[in-house]
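Encoded as structure tokens, the structure appears first; notes follow it.
Only a single protein chain was left out; the remaining protein chains are all shown in position.
Moving on to chain A:
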Amino acid sequence: MGRKLDPTNKVKRGPGRKSRKQKGAETEIAKFLVDEETEPKRLSSRARKRAAKRTQPSVPAKEEAAKKQPQKGFTDENSEWLKPAKRKRPADESDGEEDSDSEWEQEEDEEGVVKGAGLEAEKADEDGEEEGEEEEEAGGDEDSDGDEEMVDDYGATDDSSEGEGDDADGEELLPIERAARKQKKLEAAMEQESDEDEEEEEEEEEGSGSEHADEEDTVQANIDEMDRFKLPDAEDREKEGLLPLDLQSIHQRIKDNVDVLSNFASKREEGKERADYLSLLKKDLSTYYSYNNFLIEKLLDIFPVSELIDFLEANEVHRPVTIRTNTLKTRRRDLAQALINRGVNLDPLGKWSKVGLVIFDSSVPIGATPEYLAGQYMLQGASSLLPVMALSPQEGESVLDMSCAPAGKTTYMAQLMRNTGVIVANDASAERLKSVVGNIHRLGVTNTVICNYDGRQFPKVMGGFDRVLLDAPCSGTGVISKDPAVKTSKDESDIQRSAHLQKELILSAIDSLNAESKTGGYLVYCTCSIMVEENEWVVDYALKKRNVKLVPTGLDFGKEGFTRFKERRFHPSLRLSRRFYPHSHNMDGFFVAKLKKFSNTVPTLPPGEPAEEETVPAETETPAPSKESPKNPGSKGKAKKPLKVKADIAKGKVATNGAVAKKVAKKPEAVLKKIKDGKKKPKVAKEGTETVKEVKAEETNEGSKFEKNMGKKRKTLMKKTNRLGKNKFKKFKKLLKKEVA
């Protein structure tokens, strides 16, 4: 176990490192001694290195230097990079050197030195550059050991060569000093990277060719390549397809492109459309991050450009491993102590969770410690705690988890309920239920019934739950870091398919709820997708189809759900839902919405409502034709909503006159109730009158013909209804009352 492993590791590591260090010091001293005697030799070695690099085509070599930084920049250690705020800096500081107070002294030093030492080099042409620089170096060496390395562009920016450069320059420094300097340089390099572009741009504008030469190599390189970002024209792009891909230049181009797009007015190239830039960006992003075009486009719809890059970068990095304490068996403090004793490095998850722990590193497999086996904790992503917290099941309630595998959320619910009440854990896959059984028993949860239904059939099996959690199956666009296959495997039809399934599931989840429940009547809908089609759209659909309303999730962070997305407009209350993103919350992409069911009646149930989405086939639940025959058109009209009319139109041939009439006759009571509620009075009334007329028309006309005309009629009717006066409304209300009586 951990206890055994630790000492062995230490034994191996300790002396090895130490000896290495000592050796290094020795060699350094040796070098130092030798250097003084044979300086030309050293110089020549460096020159050789230079020469080797020069011989390579100048562009890639220089880019390499520039490139290494960005890749370093996006590792987990530099979490600042994951934040959008930082990202915008270069754009804000577009004027480069003057306003960059944070410009590093080192850099200034460099320039000074370079200007002082290498004046000849400035004018040297490309071939002569080498020699010039050698001279520079020689001068720098003599002048100041400390600053020289700054002149050495490779040392300043390129990590691999840095070590050697340092050896030579920093002989007189203590190792710790050198380490400090190295780190400082790294930081500087990061900074520079953003500033360089701007510097270059300015210089370019000035048009002074000589300026180029006095810059460091890397900078020079960039100047050569991309002074001011230019859109490659069609020919260039075609060429690109033939040439082998150079990811680094593409990355640079993405950065520049984003920079231009975020300051479009000032940085655009004359005569180029935004669309041109965008299309290039899309192409580059999909090559660089290896997404398919479809997904990039979708993501571009969701995020602004700069945030999109952050999102994509965040998807390349794994989220931290988190565990949830099982409070049925232990307390978080005890668990943390036990794990620390096993050699696990951990921390509390955040203020918002009292049971979560983040695992930084561990000398033992975290999924096989005796504590894990004893059920004291569950390996669970931070994001999957959120829906349960939103649901907040109470003791003694009956709760349904519609797709429970692998029971992370189910067991969390059980621990919130302290093993009282009933949890029905359902999953469609029998295979995945095995892990559910294991986890539920391991964590000592005793109040569950595990069953294996398709969630869509659930209302037929059981109903009347106080709370329902629907963690719908989804395309998984929020968890790309876990499953990179999503990048390329999803397309429009996948999204549509899962959206369709989700719509079916959310309706059946709502139908399983009991609105009369004293404590509950809540549904939490969540997905690990960030697609609007699978989230807001689905919830919006549910809002239209059932008597539910959105309520605050109780989560005090996360981004608000969209109320408008492209051409779609969702119910304004959708801002109560919450979205979580990998780049801004450092957890998996997630969507959580909490709905409250306020009436058990199902408002309208036409056999198919393709108004939302043409691909949706007819609902499984066909309304039973109501027994009471329609007494007057008014009653029919009430239940019928404009949406349905649309549906009918779309269905065309399918809906015969009779069928429509039947549908129309459905559930005037439901609407009546609403009217009593007073909330939706005007709306219903409007709809009512509108449809009354339609129905009348319907009766007189022949089916299909009528339906064709209906579209036009509806439009005009809409206008009419807008002018619905009070009197008319009252009249209508009276009519209704009569009918009920």
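Everything below uses one rule, namely that a contact is a pair of C-beta atoms (placed from the backbone, for glycine too) under 8 Å apart; a residue touches a chain by one contact, two chains touch by 3 or more; residues count from 1.
One rule holds in what follows: contacts and distances are computed from a predicted model.
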Tell me the UniProt name of the left-out chain, picking from "Exosome complex component N-terminal domain-containing protein", "Ras-related protein Rab-30", "60S ribosome subunit biogenesis protein NIP7 homolog" or "Otefin".
"60S ribosome subunit biogenesis protein NIP7 homolog"
Hey, which of A:256, A:284, A:313 or A:371 is the one touching the hidden chain?
A:371
Check each of A:294, A:352, A:453 or A:565 against the chain that is not shown and name the one that touches it.
A:453
If the hidden chain were put back, which of A:300, A:317 or A:422 would touch it?
A:422
What residues on chain A make contact with the chain left out of this view?
1, 3, 338, 368, 370-371, 373-376, 398, 422, 424, 430, 433-438, 440-442, 444, 446-453, 461-462
